[in-house]
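In this view, the complex is presented without one of its protein chains, the others remaining in place.
== subunit A ==
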């Protein structure tokens, strides 16, 4: 096993801290005697090369003259420079230059905002220093394919903690299994087709709850914390807590086949066999939107973590993108000749990988909606999953293949890793912040070590794998306060920071649509009631007649005016023409 080098990233909890600036106390005269003899080490090194006696004397005299000996000079004055690459990593948009001839206020506004963003960028780049971890990878010997290395070999080679991440759960009774990891990567939820649901703290192998719902389980999903999870059962959608207690049975959500949880919106998106895509706000327990896709059975689903758009795969080879705000798909793209079997989107929202019944694996750039490359898998992929590190795992029959550099421009030729399992694979999911791939299959569950899969640095304020229950509670409150409204879901997540350039009419139309009435509409004329018999029906009618068709009258008046003006102009023109026409060329000689 010498041939194998396996890097597994260590996890370190990182706290943000401000730089410490130590202020020096004013120097006192009684201190200077010690300082004069003290010389800086680099100076001494330099003098050692030369003739020592002379140089030291000279140096001292020089020092005296410049008065350097009184105050120590900083060898690296100013702030530490930041590498350009690091700065670029945190750049947000182009720097805006003050246009020539700008007014004072505008100039000030632009300059201050630019200074602020530059400061933010620089500070962020500086703090990047605190993310020291690198992703590992698997490296084979010469002429040794990494995909021939078995999991047992890897587990033997690495340290015990990492080795314990490779394990099998033999659950042959209620399989095949679907699975889901919590956002922090600590908790695992498995659900067998035949009703077995269990949640485990998989690192400590601590079973949190286990039960049988005595019904078909189509999908399982953690909600925002490890305290709640949703199970899509045969008819309804159920929500349980971590002890296995049934919290809700949501009967509005029936025949759910697949689920996705949008963590920042607190939305549970479900796709049902009846072709409905529904959104449940789990923070308030309300259905946000129900979209009838009219695309038949929806059993392929994925979310784009970048903009919270739901991707659905359909039997006619198309993939459609949905937001809760529109009744029609945002985008519909034809990806395969046969049905789409599985799809997944990478965490930056740039790439989408799909596999279809035509046994092709395609990589799309979903910013431009253009295919990058495709490759042919002999058995076709039934499940796909992309890791945080960009590794793609594809389940072909009973084999899981992991591909490296799929998201590049060139197609892959061979897998990075491969692992054979006992039964048909039903669910695939990478564990966040860990080099682990969870596989749910007919014979239970397998946790597989995939070096380089996880993101080595986690944001402790967002998803902290080591958080205590207190921290979790605090995080929950903060997350709820920062909840993103479902209206903001769209293809462009930066839409909010742009100026709405729709015309007034369009906006008004939308307002009318939203309100159900026109707030700017004029009221109908209502004649005042007058006394002494002047409010008889006839009189009222007469008064109404006076203001009737006021709008039309205005219009007519306007058109008439325009017409008269036009006529006038034409007349003038014709008059001029006549004048010109009467003139002959010889007129100029006339007196």
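By definition in this document, a residue touches a chain if its C-beta (ideal position, glycine included) is under 8 Å from a C-beta of that chain, and two chains touch if they have at least 3 such contacts; residues count from 1.
FYI, contacts and distances are computed from a predicted model.
For the omitted chain of this complex, the UniProt record lists the protein as "U3 small nucleolar RNA-associated protein 14 homolog A-like", which is one of "U3 small nucleolar RNA-associated protein 14 homolog A-like", "Guanine nucleotide-binding protein subunit gamma", "Septin" or "Two-component response regulator".
Of A:134, A:246 or A:510, it is A:510 that touches the chain left out of the display.
Within the full complex, the residue among A:209, A:228, A:399 or A:540 touching the omitted chain is A:399.
Within the set A:244, A:490 or A:527, the residue that contacts the chain not displayed is A:490. Take subunit A: the residues that touch the chain left off the picture are 16, 18, 26-29, 32, 57, 61, 64, 70, 92-96, 99, 102-103, 105-106, 108-110, 112-113, 115-117, 119-121, 123-124, 126-127, 145, 147-148, 316-318, 323, 325-326, 328-338, 357, 360-361, 369-371, 374-379, 396-399, 401, 411-415, 418, 420, 424, 461-462, 482, 485, 487-488, 490, 495-502, 506-507, 510, 513-514.
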